[in-house]
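Below: one structure in structure tokens.
Note that this complex is displayed minus one protein chain, with the remaining chains in position.
Labels A and B are assigned to the chains in the order they are written; within every chain, residues are numbered from 1.
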Amino acid sequence: MSNTPAEQAMLQVSGIVKTFPGVRALDGVDLTLRRGEVHALMGENGAGKSTLIKVLTGVHVPDGGEIRMDGKLIQPTSPRDAESQGISTVYQEVNLIPSMSVAENLCLGRFPKLVGLIRLGAAKKRAREALKRLDMDLDVSRQLSSYSLAVQQMVAIARALDTDAKLLILDEPTSSLDEQEVDELLAMMDRLRKEGLGILFVTHFIDQVYRISDRITVFRNGGFVGEYPTAELPRLKLIGKMVGKDVAALETQEADAKARHGRAVAGQTLVKAEGLGRRNTVHDVQFDIQQGQTVGLAGLLGSGRTETAKMLFGVDPADVGTIKLDGEQVSPRSPREAMRLGFAMTPEDRKAAGIIPNLSVRENIMLALQSRRGIWYRLSAKEQRELADKYIEALGIKTPDREQLVKNLSGGNQQKVLLGRWLAIEPRLFILDEPTRGIDVGAKAQIEKLVGELTEQGMSILFISSEMEEVARTSDRVVVMRDHHQVGQLEGEEVSEHAILNMIAKHDSSAGKEAVDV
Amino acid sequence: MSKLYDEYRRLRWESALAQLRWLHSLIGPVIWPLAALAILLIFNIVFTDNFLKIVITDGRLSGYLVDIFRDGSAVMLVALGMTLVIATGGVDLSVGAVMAISAVVSASMVTPSWLESALGPWAVQMFENSFGMWLAVLIATSLIAALIAGAWNGFLVSVLRIQPIIATLILMVAGRGVAQLICEGQIFTYDVPQLAYIGKGTLIGLPFGVWLVGLMIMATYLLTRRTALGLMIEAVGDSDLASHYTGIRARTIKFLVYVFCGFCAGLAGLIESTNVSSANANQIGLWYELDAIFAVVVGGTALTGGRFLIFGTVIGALLIQTLTITMTIQKVPPEVALIPKALVIVLVCLLQSQTFRQKVFGRFKKKPAAALSAATPANSAGGEA
Partner (left out) sequence: MKKLFNPKYLPVLATFCVLVLIFVFGAIRYGNQGFLSTYNIVSLFRGGAVVGIAAIGSTFIILSGGIDLSVGAVIAFTSMLVATLISPELGPGWHPAVAITVAIAVGTLFGFLQGCLIHFYALPPFLITLAGMFLARGLAFVVHKESVSIAYPVYEKLRDIKIPLTIPGMGHADVTFSVIMLLVCFVVAILAAQFLPIGREVYAVGGDEDSAKLMGVNIGRVKIGVYTLGGFMAALAGVIATTDMYSGNPKGFEGYELDAIAAVVIGGTLLTGGSGYVIGTLMGVLILGLIRMVIDNEGNLSTWWTNIFTGLLLLLFILLQLVLVKTVKRDKS
């Protein structure tokens, strides 16, 4: 595919194989990265992106294949060793020490020394210089935790660049940044590219890939799919390559979903939120959810979507406004109270707030029902088994048996276990906060399908996702949020990804660019 | 006909398998401490005369095996409370101090001079005139004192959300001071057979304390495993945030396990002090927190919280006590007996450590867990069907 001459390539990875017990994580993948380019590495979960990064940074030792840097064979043995070979990495979560100063964070592991002692002045100077390269000016003796996440991310990049890096790996650097911060980061990547640095950019955000990257390499299921110049690969094709489906299939899927919007919903109003708000989080949210209706909550990250869901579910109760259920005012002060009202919620942070990792699939599924029944009325062993088997079967949870620990399941299956847990109490309103984040495409489609089925059975669903397209596809009505406020609603035929983005953009010029772009 | 027979055989086979599986689920997690206990017992059977012999004197059983249960009852009780605390991901360092408090309260309340000066003459009168009721009040008071101590720990951990080691360290340091404050630094010795019965008395051949502990173990087992409480505790210990989202009252549960642990410690303090009819605030329950934690961890409950094994804790406590008794029989000074205790802890910790197992046994065993996590999406669906 690529006819790059070898001498132009800075990093050349070929035929890397990495096997873990029972699974081949990388099956002979290639990657060629040139000096001065931003190269996007794309793939669904389980494609092998993070395994490759770990091989490049010396966390894993590959079973086969070779890595060449400037034509020279290298075998990184640790992150530190990789750094000395010119490969620096910035990870998704800021991997710095929040309790230490900015200067220390920049110099840890490589302090300027005099007879074994740290030269504080020199360390601070070095830190300032490292930040200057990114046009940043911070008080380097302040604690890192006193700065915003975006700044911390930049400090992490400054640290990565401070080691004569030739190749910078950015692993999902934008997932916790807001729009403006993403812009800043992309601008910085552009600047670094011009300086001649090679950047390997791993992300889920397709927009960002098209905004910044020169070329794209796609992996699927541990295998190499291909390498393409960004300009020559249309979005839909890219998604097709990642998913392994052809484009036509994707389009029909979308058309199917579109047809759903035509469906008339004439249920009773189940939940009515009026002027809902909470100090320092969200203000003035109002919407209705009818029986058997899916209402989407759309907005950019940090717009107040999750916060709204948490108010409704009593995690962080609202302090102004009212919630009416069947016309009667209710005010859930805890998830427990919300559950008793017939609400259910799968939280955004599946690992921390969703699954109970060391309990079995059976126990995870029965937990909500048991918790509603109370401590004294224990589900019998038989009831437990039946309940678990019912949802393993109904949701297609892939697990060897119901006694398997949930932590051993894949992300999608964990999500399904959570869905099963709540379906067992037959909720009236089911809040799904990012139910499809970080799970593979197959499970994603199943969950979307399930949402459709549940609403047909009369359940109401509040659907939250950062993928506007997904919200548009599944929802009958969409509540659009921006900057902790509700900015509007879309209903029936109006619902589309474009309309959502336009509604967000109406209030914000920087998001407007984005909208045109899509 | 033969088809029916086949069916019958299949069912027989399956029920046998189910029983085996049940046995495995019971013994599997505690196989190492059980093995250690077995080795110790065998050692004693071989090297100690009359180790297994149990004789009946004055209507009570006596012998080494009875001693193990009698001397180990207080540790077992404390470890029982500790099991639930550790299952929620916490730890209670103050149990020894709480034992001292409840012991001192009970001993003070049968000491007329203390009653006179601390409570006034009415108390002395009540002690002398309506003794039965006073005894009930006294036992209730010392247990309530322990409950209050437990509630204090629970408050710090569940409401103020202080790390359990630190939160209970406060009472561990201050608790003995409080106990001494109550008894004004004196060591009370009393001669009240009714009270001493708790620790020394005999009921159907066995020490009353042993019955009491057995009862508590049964009650705890029923309370946690016949209701959903055990599951809730495990859920909270594994992930209290996720439990909260599932509608479980995580904070209440955390609070309650500390109260329960305080109660167990209080009862243990009563048994321990009534056994010798005196209460020394500096000595009662000294280092019991460590023995109890030892018993729990050796019994297979992880210090990180989650799954807990009451049965395992009982085995762990028996193991400690058997070890101590073996040392006594072998005439090893009690302090030196600490050495094998230390080695057992390290050994059990190592055997339970994932890393150690992989390093040592890795070559001989498949790694089911690791293989599974990676392979679930692909090849494991059709297993059951």
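Definition applied: a contact is a pair of C-beta atoms (placed from the backbone, for glycine too) under 8 Å apart; a residue touches a chain by one contact, two chains touch by 3 or more.
All values reported here derive from a predicted model rather than from experimental measurement.
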Contacting the left-out chain in the complete assembly, out of A:79, A:396 or A:488: A:79
Which residue of B:189, B:330 or B:354 touches the chain not shown here: B:354
Touching residues on chain A - with respect to the absent chain: 78-80, 83, 89, 91, 94-100, 104-105, 108-111, 113, 116-118, 120, 142-143, 145-146, 148, 159
Contact footprint on chain B, counting only the chain that is left out: 91, 160-163, 165-167, 169-181, 184-185, 281, 290, 293-294, 297, 303-304, 333, 335-339, 341-343, 345-346, 349-350, 353-356
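Methods note: only the chains that are shown with their structure count from here on.
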Chain A-chain B separation of Cα centroids, rounded to whole Å: 44
Residues on chain B engaged by chain A in the complex (per definition of touch): 226-229, 231-232, 234-235, 238-239, 241-249, 306-307, 366-367, 369-378, 380-381, 383-384
Chain B-facing residues of chain A, complex: 20-23, 25, 46, 313, 315, 334-336, 338-340, 345, 347, 352-359, 363, 367-368, 370-379, 398-401, 404-405, 407-410, 412-413, 421, 440
